[in-house]
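One structure, pasted below without further comment.
Missing here: one protein chain of the complex. Every other protein chain is in place.
Labels for the chains are A and B, by order of writing; each one numbers its residues from 1.
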Amino acid sequence: MIIQTHNLGKRFGDRWAVKNLNLTVEKGQIFGFLGPNGAGKSTTIRMLLNLIRPSAGCFELLSQRVGSSGKKIYARIGALVEKPDFYLYLTAEKNLEILAALSGCNSRQRIREVLEIVNLQERAQENVRNYSHGMKQRLGIAQALLHDPELVILDEPTSGLDPEGIHEIRELIISLASEREMTILLSSHQLHEVEQVCTHMAIIDNGSMVVQGAVKELLGKTDFYVTEVRIDRPEDAYQLLKTEKWLDDITLDDELLKVHLSADSRPLLAEFLVRHDFRIYSIIPRTSLEDYYLTLLKKRHGR
Amino acid sequence: MNQKLLHLSLLIIMALLLGVMTSLESQTLSDPVIILGKVQAPMEAIADYSVTVTVSVAVPNLRMPDKELRLFYQQPDKIHVETDGFAMLPKVGLVPSQINQLLENVKMTLKSTPEQNESGAYIINLQHLEAPSKMTTTIWINPKRWTLDKVLMNVPDIAETVITIQYQKFEGFWLPEAIKVYLNMQQSIPAMQRPSIEYPVGYFGGSSGKEPVSGIITLDFGDYRVNQGIDSKIFE
Partner (left out) sequence: MILLLKATYYEILKIFNRMRTYIGFATVTLLVPMIMYLAHRFGFDVQDQALRALGDSVMFVGTLVNGLLVSYYLMNVLWVHFPFFIVLVGGDIMAGEAAAGTFRVLMTRPITRFQILTSKFIATFFYTAVIVFYLGIVCIGSGVMIVGGGDLFVFDKGILILSQNEALFRFLIAYGLAVVVQMVVAALTFFFSTIASNGIGPIIGTYAVLVVSLILSVIQIDVLDTVRPYLFTTYFDVFFAPFADPIPWREIVQKSLCLGGYIIGFYILSLLVFIRKDILS
């Protein structure tokens, strides 16, 4: 087990930011960590990285109970937490040199390697002060990979990157897992990104675990399919359908009806449309992480 | 007989000569100017000299390390002192020309002749006419070697300074071997305290200096080099 939390909790005053969290990440997984703002993702990551002290529970990293092993375990973990911050008055190379020294590796060769990985080798001698946000983000990933860790924790790693940069980072994450057998915990707001990259995921809300498992398995649950319907007179259909009790939700988006309903109810939808003389161009059941996520949270909040 | 008479006559003549000579030698002088002239006369032969002086100061509320300095003197009144810092020297007795300064604008009176005092010296009073503080100086002249052996400077209500000078004969000249300056001040140096948290820039208080104090400055002279020529540039 790479990450295992046991009823992990963190309380700020009277409010539990994270409560009874049992997160399990296994070796080789690219683990997406999802949740709305304030759900407790960052608090969980900070606890895992020893930035804040848990109020309850405990956790293991790389099969070692953190606390009893001191901080040595962090020599095997790389992390990028929230926005990447560096010593602006130092060069990128010097920043990496400091972090490498504190990680127990001090190879200039490795510093050059990671700078090449994130495509910053040309500007390694520049003060970080002159870097754009995207460049800092890439340097943040470079520092996380510096000591060739077994577990990489990335918090919003593609934030601020241009499309090309986002693509490069995604490719990098996949290659780190497949080629270097690194385990990656990826916290992101970009559901599309998680869907594309992650093998496993967890969703937390209000500090509690909502669901966790393999991405394919979770998205395979038909309850969370959205049925996209293209018909004539979509506005009329929308007005009729929205009062029906057998569907969960319906939205009209640019003449496309998105109907949230269980797979069992799908034939009812077709019958209903035919009965009301609508011309059906297509009825396509689709699923996406976004739909899954939003549906799950809506259900949870009773909306 | 004649021979005996001759010897007796010679003896009487010699005795008379000796008596006259002795009488001439021990003749008591009464003019201070002549006395002081006798002090200065041998010094005329000294064109220049240099000497190493070690100065020790023992004055209450004043502590300083012994100071070695090199004193250069050239006729008539040029003095140059080389030292690696700060030193204090007596105003009188250090070099021959200093006596000249004493005699400027003074009214001299012979206070006592060698026969009249225990010290066996001529004692001359100098009344400084221009000194605002009614300063008086008394000097003791040794009639045997015509040297200034002691000076007493008195500034009423301020200070009394006694300077005693010991001499050594060097290359035929009586030159100072040691000088002691006895200071008797009506006002002492205040016992100023080092800076402290109460007085961060130094405390100028302590004893206010009202009580009289005494102190001694000692000068030891050595390594005289007389009439060896000194480049006058160093006096500029």
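Simple rule for what comes next: a contact is a pair of C-beta atoms (placed from the backbone, for glycine too) under 8 Å apart; a residue touches a chain by one contact, two chains touch by 3 or more.
Note that the coordinates shown come from a computational prediction; the quantities given were computed from them, not determined experimentally.
**Q** Quick one: say which of B:L110, B:I165 or B:M185 touches the chain that got left out.
**A** Candidates B:L110, B:I165 or B:M185; residue touching the omitted chain: B:M185.
**Q** Which one touches the absent chain: A:I2, A:L21, A:L62 or A:V81?
**A** Of the candidates A:I2, A:L21, A:L62 or A:V81, A:V81 is in touch with the missing chain.
**Q** Tell me which of B:L89, B:L126 or B:I230 is the one touching the absent chain.
**A** In the complete complex, the chain left out is touched by residue B:L89.
**Q** Which parts of subunit A are in contact with the chain that was left out?
**A** 46, 49-53, 70-75, 77-79, 81-90, 94, 98-99, 101-104, 140, 143, 153
**Q** List the residues of subunit B that touch the chain left out of this view.
**A** Here the touching residues of subunit B are 59-65, 69, 81, 83-91, 133, 135, 153, 155, 158-159, 161, 181, 183, 185, 187-198, 200-204, 206, 209, 217.
As a working rule, only the chains that are shown with their structure count from here on.
**Q** Please report how many Å separate the Cα centroid of subunit A from that of subunit B, as a whole number.
**A** Each chain's C-alpha centroid was found; their separation is 101 Å.
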